[in-house]
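Not every chain is included here, but those present sit where they belong.
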Amino acid sequence: MTYPNEKLSEEKVFKDPVHRYIHVRDRVIWELIGTAEFQRLRRIRQLGTTYLTFHGAEHSRFSHSLGVYEIVRRIIDDGFQGRPEWNEDERLLCLCAALLHDLGHGPFSHSFEKVFHLDHEEFTQAIIVGDTEVNQVLTKVGKDFPKKVAEVIAKTYENKLVVSLISSQIDADRMDYLQRDAYYTGVSYGHFDMERILRVMRPREDQAVIKHSGMHAVEDYIMSRYQMYWQVYFHPVTRSAEVILTKILHRAKELHHHYYEFKQEPTHFYSIFEEEISLKEYLKLDESVILFYFQAWEEEEDEILSDLCRRFMNRQLFKYIEFNPNSQMKMWMELTTLFKKAGINPDYYLVVDSSSDLPYDFYRPGEEEERLPIHLLMPNNEVRELSRQSEIVEAISGKKRTDHKLYFPQDLIDQLSSKRKVKDQIINLLKGDQS
Amino acid sequence: MTYPNEKLSEEKVFKDPVHRYIHVRDRVIWELIGTAEFQRLRRIRQLGTTYLTFHGAEHSRFSHSLGVYEIVRRIIDDGFQGRPEWNEDERLLCLCAALLHDLGHGPFSHSFEKVFHLDHEEFTQAIIVGDTEVNQVLTKVGKDFPKKVAEVIAKTYENKLVVSLISSQIDADRMDYLQRDAYYTGVSYGHFDMERILRVMRPREDQAVIKHSGMHAVEDYIMSRYQMYWQVYFHPVTRSAEVILTKILHRAKELHHHYYEFKQEPTHFYSIFEEEISLKEYLKLDESVILFYFQAWEEEEDEILSDLCRRFMNRQLFKYIEFNPNSQMKMWMELTTLFKKAGINPDYYLVVDSSSDLPYDFYRPGEEEERLPIHLLMPNNEVRELSRQSEIVEAISGKKRTDHKLYFPQDLIDQLSSKRKVKDQIINLLKGDQS
């Protein structure tokens, strides 16, 4: 038996709270899980700072990655296998891409990417094709196999059916994270009948489609996603933690560029501050390393850095008010001036943060991010875009919702005792819009 | 309203996957949760290295502590309140002790305590009575309040009913961790009808007792505990990770005492190596710090330290065989000799590890660790020790089960190609007893 088809002598199973068991029979998958790069995902939380809002959300990208793999495995082995539209030769490629799709995520990716202009998808591809243990395993399958896996993740692979399993509006990635994040946070959203969806998925030339009879399960899934975004992912307390995290990174970078002398030298950060980080250095960044520095920096002399780090470590977050960028710019500018008067640096302590989500969208060619719409397989074998069939989905389709909030440190304001007048002005401005 | 009775203007709730919601109405509790020392528990996993076996077990002592608090709150508010045997003045004391009972845990406590002769219970008390934010909050309740809380946790508090809520064979601590650990690992053990147990708990002078009608729920709880010990807590793969962790700590300590020059200086470890750690230093130790060092030490020149750290970080654990200390000492000694011949240091690479559990025990005065037995409240109001009433519990009562395993690095042995004969002898010895 050649390596690509090599099976373990006995199936390995992982106990998983979401999918009960995760089944591994292919040697390639087993070896990929054992690589240093994949094990590193244990040290990166799936939901970044969300654990500061939902204390149960302490699960890692390691768990999620296994889950996505398992869903793709079930789609193929229980559903696609044997159907004429499905080419079994693509099976292993799908499984590897599913398992590795998040490999390039760093700690608290969202903030890191924003501040340091990184892109986790690029790192995912770099790990897969670079000098890594993952690459060694994949290369055993075939010389061009790592490249193929990278292409699937980059959505450039020619067989779009394969791509759609992990990158579409109803892919294994989303199906796992909605359920997993709901399980670990404990919220009741995020549940939908995945088993039914898997049963009605059918392979077509360029994507996986859903049999018409499963439409309601898909509606339910889309509503789950919508609720999870606004209830969990965009929770204002989580965003407050993200704001602080982002400002810590900004401050450290700025201090570095101004030759500030750190008590705890930011060794692991040098290259990232210079925006020329190597793959090897990147792989050393995990949440332990970040938290190690943040703890140490609580004792830096720079007051902004130490204060922000203390806030992050001890969850003393910013408060917030609703903010309307159209009508309240003047208020924001006034606050900026008042903050300066009060000796609170508004660059770090008065922050507008925005979230927006599009629950579902049909295909709009030329849009910044093209989204693969969901297609139903009708009884007459015709393929039909979901929002043309489902009233519920039609109703929310293409409706982007955006939410802005203004974050600030209530405690610092409360302590402005010697600047009574400034304090009152700030409080009045904030209260005027507080709902 | 005095501080001890002060209520929040609006109840705070935490979404919790195990208890659905955790309810906080007392200002003291709210402020304790916000202290740096309590937030630190977010950075210490409840189950140490278990996540290397059950990938879902990434939950922290923070979550568990909230859970124990919530259970005690329900016992008191829904069950004890208003009964003549219950003194409502003890309520806040119970809640604080429940919330803070694990406060002194360090990272990977089990191994740390063994190697460095620490005791997390001593640290818990030190944090409560020492110069900490927790102490400041508690002192607002009353000058001697911190001491009382510490006494409850130390089991020396005079009102044994209060002590029994968090330290007995059926306390809030166990009821939370069994359910929580089952939830996060995903195993099906660990479930029992806690709601029923809470409904039938009654306060008595010196302990909480269980109404006779709830006996079967208690039997089920004891069996859950038994299964969790052997299926989860003592899982041989987890123990393998513990073995490696212990050996890393030993090695680092030994190197330190031999003036080895670390590339990554073990600054945070100095005082612990010398066994004279201060409270302030102790509080800086969390899992991020430990993992930061382990990652760095992967590149130390000392081969044992770097190898063990790589194993721990990348989950390349030791294999094991069953080991009978009575009949197999000779085999072990032979292996020790062979390992030395093979150039594998048996002090670090050939380790016997033992686990033992006593599922339930009645009272045995004078035993090393006295265990408070569970008592049933019979229909005639008499109090009766559980194992005298339940056949199931009687059957397993006092039966200690011990399990020994011998751990070794299969991969290193497999690589002994130039020492063919030694290798074969090792393999034969290990196989001979492998079951």
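Just a few scattered comments:
Read from first to last, the chains carry the letters A and B; within each, the first residue is number 1.
In the analysis below, contacts are C-beta pairs under 8 Å (C-beta built on N, C-alpha and C of every residue); 3 or more make two chains touch, one makes a residue touch a chain.
Quick caveat, the model's predicted, so the values are computed rather than measured.
In this structure file the full complex is assembled from 4 copies of one chain, 2 of which are shown.
To be clear about the criterion, only the chains that are shown with their structure count from here on.
Chain centres here are Cα averages; for subunit A and subunit B they lie 32 Å apart.
In the complex of the two chains, the subunit A residues touching subunit B come out as 14-18, 20, 34-36, 39, 42-43, 51, 54-56, 58-60, 62-63, 66, 183-187, 284, 286-292, 295, 310, 313-316.
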